[in-house]
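Quick one: this structure, given as structure tokens, is what I'll be asking you about.
A protein chain is absent from this complex, but the other protein chains hold their places.
Up next is chain A:
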Amino acid sequence: MKENNNRLGWFFTSPYLLYSIVFFLIPLIWSFYLSFTNWDLIAPDFQYIGFDNFVKAIKSPSVHAAFWVTYKFMLVFVPLVSVMALIVAVLVHSLPRYKSLFLVGFFLPYLSSGVVSSLIVQGFLSFNSPVNISLRKIGIHIDWLGTSWSALFIVGLILAWKFTGYYALILTASLESIDQEVYEAAAIDGVTGNQRFWSITLPLLYPGFYTTLILAFGVTFGIFTEVYQLTGGGPNFATNTWQMEIFSQAFKNLQAGYASAVALLAAIATFISIYIIRKLLEMWGARNGWV
């Protein structure tokens, strides 16, 4: 019986295992191999160059920028998307009917193309757009995509708009799972609206909130389309993300070996960062008694 179960288990998990081997494990090994060569993927000849690619990447100002830009995006994107998703989830949850319809509406930006939304934003922020013409009339002239802080903020805002509905969906599911009896018991004890949210809803929502936070932190390590379309990583590398750097080196400079080394450094930075963030979030939850 036990052996039958084992076989059945392997049978059902094999498609995912195979998928992981083909699309994750083999490319990872391949990338590791490439990172020690100066191969551009198309030349018949190449050399093994040891750790040269890694040394070059560690010294590169654009790689330094990619490292720090990720954390700058975190500071903009994570608070924005968390607050917006929480507000949407709470508002939708409190609706008497048509909750799903509203959730689908908020979810739509997640399905939209990053290229299209970036182009719309580009037109919106153009020097001669109605918004900027109006702002100039009251003496405000901002080069939105040419100034470091505003370029970071704009990209963070587009991403927050895109992911709000998705995270709100997760948070709404968590809100739905909170037992109504808890609220009823609290009402009998005289708990008011504000107290109800901070002392009951938020702690019970924490597992869902934890999931969305981890997902949101993860997103910042993979930003590409919006940056590629809007700023190209500029001004002065102010929005040069890991993905942008890997793309530039691999597909513009045709340095696949060096790009693989940058990709591995990005992976290390991502794993370490996410691990630390996860631990901090667990500590925060435990300290407040939410987990």
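We take it that a contact is a pair of C-beta atoms (placed from the backbone, for glycine too) under 8 Å apart; a residue touches a chain by one contact, two chains touch by 3 or more; residues count from 1.
FYI, contacts and distances are computed from a predicted model.
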Missing subunit (named according to UniProt) among the choices "Chemotaxis protein CheA", "Hydrogenase small subunit", "Amidohydrolase" or "Sugar ABC transporter substrate-binding protein": "Sugar ABC transporter substrate-binding protein"
Sole contact to the chain not displayed, among A:V78, A:V92, A:L125 or A:V219: A:L125
Residues belonging to chain A that touch the chain removed from view: 10, 18, 21-22, 26, 40-45, 122-123, 125-129, 136, 143-146, 228, 232-236, 247-248, 251-254, 256
